[in-house]
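A single protein chain has been omitted from the complex, and every remaining protein chain is retained in its original position.
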Amino acid sequence: MAKSAQAVRTPPLAGRISGAAGVQLTPAAPAARVSLRAGANDAKALSTALGLDLPLRPKTSAGSLPGRLAAWLGPDEWLVIDETGDPLADLGKAEVLCSAVDISHRNTAILVSGKGARATLESGCPQNLSDSVFPVGAASRTVLGKIEVVIIRTADTDYRVECWRSFSTYAFDFLSESARDCLA
Amino acid sequence: MSGANRIKGKGRLTPARTLRFTFDGKALTAVEGDTLASALISNGIHLTGRSYKYHRPRGMLSAGPEEPNALIDISRDAARRTPNVRATVQEVFDGMRARSQNRWPSLAFDIGGINNFASPLFAAGFYYKTFMWPKAAWTKVYEPIIRAAAGLGVAPVEPDPDHYANHHVHCDVLVIGGGAAGLSAALAAAHAGAEVILCDEQPETGGAFHHDTDATIDGVQGWEWAQAATAELRAMDNVRVLSRTTAFGSQAQNHVALVERVTEHLANPDPALPRERLWQVRARQVVIATGAIERHMVFANNDRPGIMLASAARTFLNHFGVAVGAKVGVYTACDSAWAAAFDLKQAGVSVPAIVDVRTDPDPALVARARELGIEVLAGQCVLDTSGKLRVKSMKVGRASGGSTRDIAIDALIMSAGWTPSVHMYSQSRGKVVWDEASQRFLPGRNVQDCMSVGACAGVDDLADAIAGAAEAGQAAARAAGAKDGKDWTAPQSASAASWAGSMMGSAGGAGAETSVKAFVDFQNDVTAKDIRLAVREGMHSIEHVKRFTTNGMATDQGKTSNIHGLAIAAEMLGKPLPQVGLTTFRAPYTPVTFGAIVNHSRGSLFDPTRCTPMHAAEEAQGAVFEDVGQWKRAWYYPRAGEDMHQAVNRECRTVREVAGLFDASTLGKIEVVGPDAAEFLNLMYTNSWDKLEPGRCKYGIMLREDGFIYDDGVVGRMAEDRFHVTTTTGGAPRVMHHMEDYLQTEFPHLKVWLTSTTEQWAVIAVQGPKAREIIAPLVEGIDMSNEAMPHMSVREGTICGVPTRLFRMSFTGETGFEVNVPADYGAAVWTALWERAEPLGACAYGTEAMHVLRAEKGYIIVGQDTDGTVTPDDAGLNWAVARKKPDFVGIRGMTRPDLIAPGRKQLVGLVTRDPSIVLEEGAQIVADPNQSVPMTMIGHVTSSYWSENCGRSIAMGVVAGGRSLKGKTLYVPMPERTIEIEVTDAVFIDKEGVRLNG
Partner (left out) sequence: MLLIHCPYCQEDRPELEFRNTGEAHIERPKDIASISDADFEKFFFIRTNPKGVTYERWRHIHGCARFFNAVRDTVSDRFVTTYKAGEPRVEVERGEDGMLKLKESGQ
């Protein structure tokens, strides 16, 4: 059998960069992602398998990148992101009832950082992103303009915006326009 | 210094900073900080436009956002032209071009002015009555003439080159209005530790201090205190002060919409700046401090240029340093106009007389007037005015009759008292309450977490307003949860201003028996007489009066006119005013541009455009794309010299003869995982899934509870507890929602989870006799032979070294595979497959060829061959309904009497007698073409194509009792001819399915 070369990976936002005074927009590095579904009672076993405590409170996350991060999305749903390891393989070791589905390529992410980052997101996100309500570590599925996103606040002025790949052009263009106007 | 009417030493502008602008082409000068209104008046211009209906000359009535008359067309350049801008709001910038509207050929000589003399034709409700006969004349004669003669400005035709921003913001306390009350509330709330937003519609805060110079706060003049207070607020981290920002809509739960005019006042705005910014504020507490709006006096010919509100004249003088005239008459029912008269007189303007309808105005005011040498005519009225393009004189006398006197003037200022600005309160669903003592509507119980303070709440005294607002600000901060703050001590204040006295309705001399034009609503040209007419004609509700007369329905929303109209209607009805009731206040408070409302949602951001991972590769291969929902899908791939028809024919032929590559990535995909996965699918689909082995696939039909087809797709079983479900492209989100609904609410006992994987997988369909030959060399770990991998199976392995879920399935009737790879690898795998396919003579094919190929096999498309009223039986898909299952969604709906009755429309194949004729999709089908119109239609064409492979046209359609009509002739009547068709089986190629299993 004639072997062809290994297929190369083309991330949806390859090569794009944008921003304005006080805001940088950067496509995030490729990552392994798992949509993890399980009852809260099984979270402990799954946490052991993943090596981090799955968050049980709404709108919170645990861990950090480039290692492993898990965001609470719903009462039986977590988004696990990992830029170095293989969370799907680790979850395979857990002997509990769950659904772990690879969504590494379904999602892509845009890193929004700088002192105008929050204002940039507020252009399109109706949720309250102020410090007391959306502190560092907060994570939530929500709306940005006309699309659904997951926003994770990874540091004081750093946010990770996860969206489905075909919406990433819209997300990036929307954030670019908003960044221009972010009052930074 | 610019403008002859600029008074040295008056006003707050810096005279040295001059700006140039034009008005109707004439070059004029303004001072930085001028509004167009103040700049025009400084140049002696009052005439700014013609009225809507009668084309009467009009000028500035006000100095603020309530302006009904002075609507101007403002432009920066050809593409940046805005009609209907209020001259009293628009700040002059250097190079601004202003043009008057609704006049032809010129402002001073306007043909439409004839309407004024034909005005009996245009009385209230005229359009309901006058133009009814002859009927045909409406569209041909009346409407074009009315449209040409009446109206406001002309909308720009060029695309708007500017951009607009949106901002969602959350705060503890939103304060609307930056007058003394608003500033006090904001300071108190901010010091109490709350996150505060203060918005004010003017360039500078200060509210009534724009005109009122009689107040001192903290030992300084009110205006100075306001600027210092604003500076203090701006310096605080927890406060955002937004000037030039109008709160225009108050929605549920303190969601308040503000529009900020960012660059409208700048000569050379930074292109990076948005022109306007929409603020969507969600406030825990709202403090409404919107002040009050002065009413005009309703008397004969009260609309001539130069006749304006007393507070406006005072603003022009005290803020802009402009005298509204050299000889200014005063007509009032309220004390505040007296202060305006005094200010004008002291500035050197002649004030021949103060006419006050009250017989006993405050003796202190009378004494002060005498001291200044102003004649006081108490208990008298202005009975009429004269002057064509500017007021020339006022006729003064008693309403009861007797001698009259003409007094020469060049401006007339007036006040009928103040209307609390309850718009925001009312929009927040609060109900206003009539206050008998002060004769005005005031905010009643608060429905939302809001409070009204200051003049809009009927608080007239400055010290009371400040104290009340401070208390409200602090209470709002506390209620919003602010802690650790400190008390703010309200400053000492003193004011000599009096706002006492008011009248509603028409003044003496314009009473019930007269037919003079005493304007109530300037912008819609509604007179006191019109309102009386409405009542006489039977309009007894104020809502009916409003619609019949259009009083208060113009873009100014009746800010100056509503109360007058109500009072006149009440008088006519013989009812107390509060019993007649106030019309509802609706957003927007003042006009808002579409740009601000639409903000980012223009151009490419109007709607997301979704592209598949292979989009760029397909584009490089020359694909033409079609829109399928938000998706861009490759439609066909024309080669040099080919039109669409030729390209599609070639693609269809090539797929059946060799093979084709097709991008199927947009199909919806759902991963169904859990021990009860099969049981769940049993409930969601008509089919039975228990016996489907891992590695095999099945075509599934999903119904709604009503028994009609909702979606379809191939489902592959990846493992005992894991299914790979596919849906239609358009159905992906709703099918997911539908499944989640049942799972969460009806079948929560099932241990199964759903995950959308639509975008996880890029899907490349490889269809045709050489499909296997194309794919196999790139695949590892899968035996693709017909024996090992029969039709409707799925395997996991690798392709080009990356993981794949390889389906053997077909939507063409050929041997086919669908290669699923993680999306980021889609482009590379597509290219690798193309490199294999091209030398073999295969092609890439688009959605059009896909449609033809599936129709040749009679495969339906849900949403094209079904329309939400088609059952599985109607579609000939009974074989896919598992009869032995105790339950599935739609099981009961399917057996409803109408759904099992004979004579239902059934899906069949249709061929034209003339094979070259391609039917139109949607065309109706009849049994007898010679019956009379309207014919009995027994069905319609759902899919129709030229089939190159069949060498003829083919079609599918739904026909009543269609399956029993096979071989029968039916007819498709079209405008130019009647087409003869025959009912056939819907499978046109390879009825035995030999090719499928090859």
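Order as written gives the chain letters A and B; numbering starts at 1 within each chain.
Operating definition for what follows: contacts are C-beta pairs under 8 Å (C-beta built on N, C-alpha and C of every residue); 3 or more make two chains touch, one makes a residue touch a chain.
All values reported here derive from a predicted model rather than from experimental measurement.
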Touch criterion as defined above, residue of B:Ala567, B:Ala634 or B:Ile891 at the omitted chain: B:Ile891
Selected from B:Gln251, B:Gln646 or B:Thr798 as touching the chain missing from the view: B:Gln251
Touching residue (missing chain; options A:Asp42, A:Glu77 or A:Asp158): A:Glu77
Touch with the omitted chain, as defined above, among A:Ser47, A:Ser61, A:Thr108 or A:Thr142: A:Thr142
Touch list for chain B against the chain that is not drawn: 168, 251-253, 255, 280, 282, 429, 447, 705-706, 737, 740-741, 744-746, 748, 886-887, 891-893, 896-897
Those residues of chain A which, in the complete complex, touch the missing chain: 58-59, 73-75, 77, 126-127, 140-143, 148
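FYI, only the chains that are shown with their structure count from here on.
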Chain A and chain B: spacing of chain centres that average the CA atoms, whole Å: 32
Complex contacts: residues of chain B adjacent to chain A: 163, 165-170, 195, 272-274, 277, 280, 282, 600-601, 604-605, 607-613, 631, 671, 673-675, 751-753, 755-761, 776-778, 780, 799-802, 821-829, 832, 835
Residues on chain A engaged by chain B in the complex (per definition of touch): 1-2, 4-12, 20, 30, 35, 37, 76, 97-107, 119, 122-130, 133, 145-147, 164-167, 169-170, 173-174, 177-178, 180-181, 183
